[in-house]
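Removed: one protein chain of the complex. Kept in place: all other protein chains.
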Amino acid sequence: MIVRVFTIAQNTVREAIRNKLLYTLLFFAIALIGTGVLISTLSYVESERILQDVGLAAIRLMSVGIAVFVGVGLIHGEVERRTIYTILSKPVSRVEFLVGKYFGLVFTTWLMLGVMAIAFAVVSLGYGAPLDGGHGVCFFLVGMELVVIVAAATLFSSFTTPMLASLFTVGVYLLGHLSRDLRLLGEQAKSESVKPVADFLFQLLPDLESFNVTIEAVHQLPIPAAEVGWATLYGLGYATVLLILASYLFSRRDFR
Amino acid sequence: MSRVLPEGKAARRIGTVVLLAGVVLLTTAAHRQLPHEVKTQKGDAYVPRPEFAKAMSLGFDAVLADYYWVQAVLLAGGSFDPQSQSTHLGRLIDVVTTLDPWVDHPYRFAAVWLTDTLDDVRHGNMLLRRSFDYHPDEWRNRFYLGFNLFYYLEDNAGAADILHEASQMTGSPQYLPRLVARLRSESASLAAAGLFLEELVRTTEDEASRAEYQAALDEVEVEWRARQLDEARENYKKLHGRDIEFVEQLVVGNQGVLPALPDAEPSSLPAPLRRGSRWVIDEESGQIVSSYYGRRYEVHIDEHSRRRKQRIEERTRRSRGAAEVETSAAPSNGSAAEGEEADGV
Partner (left out) sequence: MASDASEVVRVEEVVKDFRPGFGLRVKRVLHGISFQVRRGEIFGFVGPNGAGKTTTLKILMGLIQSTGGSASILGSDVRETDFRKHVGFLPENPYFYDFLTGREILRFYAKLSGVPAESREERVDTLLDWVGLSHAADARLRTYSKGMLQRTGIAQALVHDPDVIFLDEPMSGLDPIGRMEIRNLILRLRGEGKTVFMNTHILSDVEMLCDRVAVIVHGRIRYEGRIEEFVNDEGRMSELVVSGVAPEVAQRIEEQMGGELRGHGERIAIRLREKHVGEALQLVLGAGADVVSVTPERVTLEEIFLNAVEEGEKDSPGSGARPVRSLHDAAGAAAGISRTAEGGR
């Protein structure tokens, strides 16, 4: 089982790294990190911080972009091109296939994240901006956010078209970053019935702000290890639930 | 195009290039017709409510904060009209510090620029107080708040309290306890202003603001000397039973009470800008004034804002007249403006 999941994951990575479009995205991301240099000159103070703000924002935006871009077509492409027929006719269960694709994509996005992180480090060092463990933690948590986003993309991809799947995934991303505000809204709402709804949504939606320590990293604020640990657990748990759901839907699907 | 086709490939290629050039020219011409100001420079760009910006930032708070910060810098660095734009600037900084409250400089930036109405000052003070949670060890933010309270809001007790806090912090200057004591004594507001301004001149990063502080400090310096002359004048009255008719009498011959008159121009004034100003008796008020300023200095806001407005109007008029490169002239601009304005009064 592990061999099969690994084989499919490995192949997914191979597909991604042989895709020219991905390099275009990566190039764009690195160019975006570079624009931080330009933007930072607009401010006469704290330009290192602005440089890093822009860099980290670019990395987070582009890695989610890559996740959505590659993720939503993940399953659909296999069905559309009927490559899935021969794979599932081998002793590969649908769950193994799905999980393999998922791991492959997570690894791909991590690879991209790694490359972007290196670009970020180079630019930061080049402009004398401080680099420390906080940035590492920030990248790690962006990676955890990707774990969740890719799981969402996989879930949507398992039952709908890439167009809708990308819409849904982007929706999850946006709502995931809004979910804390939603809860706050519920607490401040005058109507009593709003609060439980807002609370429910907060529990249901991924709380993606848990994986956002950009400000902490840039200002070199302490990031409690426990918080990182809980966020990791939360991300893994949330992704697992999404994958189980995806597996359930995917297992019942007919490939016509 | 079809007519050039028979000419062959080369003709077709030339046709394409000509077409392309035409389109480029047209596009450029159209672009030129469009207004080119960056909205923030006009000061009417949309600034969201801070809490709304925070909710809608989707985790990109830091970079969004930078965006509004850059807008604020562009606004202040452009032809800043404090009357209409400082409120806008305050809102920008409010958004910046809501999105990323760990930013450092924008708090003091707000304190420096939000001084044109008492409401602006209060807004700036609110922002400074916000910084205390995020920069608990930063004595400068408390110092700026203390200055605002003392200088604009005439709240000496409040200023003393906040400066006392600042004086406990590492890195705070050694004279702070002295300043606190002066503020508590409620008498020597000129000395306090001097101490504040000296520190502000020393620590303000932004050159235009620093020039303003320098200008104010210069006035304090000259006022300090004027008060010495007032004292000498009193001594003269006691000694001779009559007032002086001109200031030089204070040092003339054996009737004089002073060995020499102090400089009537600020000591920071570079030689080329000196105009040999003298101490004179103001006809209207009967006070000893420096011909450099033509009036006496008063610490608090109403007077200050009146004069500040005059200065800015003057500066605006001049910059429109001789369209000079403002930024390159910026460092000396403040004091130069002081001088010219004083001549006019």
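So that you can tell them apart, the chains are marked A and B in the order they are listed, and the count of residues begins at 1 in each.
Methods note: a residue touches a chain if its C-beta (ideal position, glycine included) is under 8 Å from a C-beta of that chain, and two chains touch if they have at least 3 such contacts.
Fair warning: this is a prediction, and the values are worked out from it, not measured in the lab.
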| item | value |
| --- | --- |
| Contacts of the hidden chain among displayed chains | A |
| Touch criterion as defined above, residue of A:132, A:192 or A:254 at the omitted chain | A:254 |
| Contact partner of the left-out chain, one of A:24, A:41 or A:83 | A:83 |
| For chain A, the residues touching the chain missing from this view | 3-4, 7-8, 11, 14-15, 18-19, 81-93, 252, 254-256 |
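As a working rule, only the chains that are shown with their structure count from here on.
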| item | value |
| --- | --- |
| Rounded Å distance, chain A centre to chain B centre (Cα mean) | 45 |
| Residues of chain A touching chain B in the complex | 39, 42-46, 49-50, 53-54, 56-57, 60-61, 173-174, 177-178, 181, 208-209, 212, 214-215, 218-219, 221 |
| Interfacial residue positions of chain B with respect to chain A in the complex | 54-55, 57-63, 65-66, 69-70, 73-74, 100, 102-105, 205-206 |
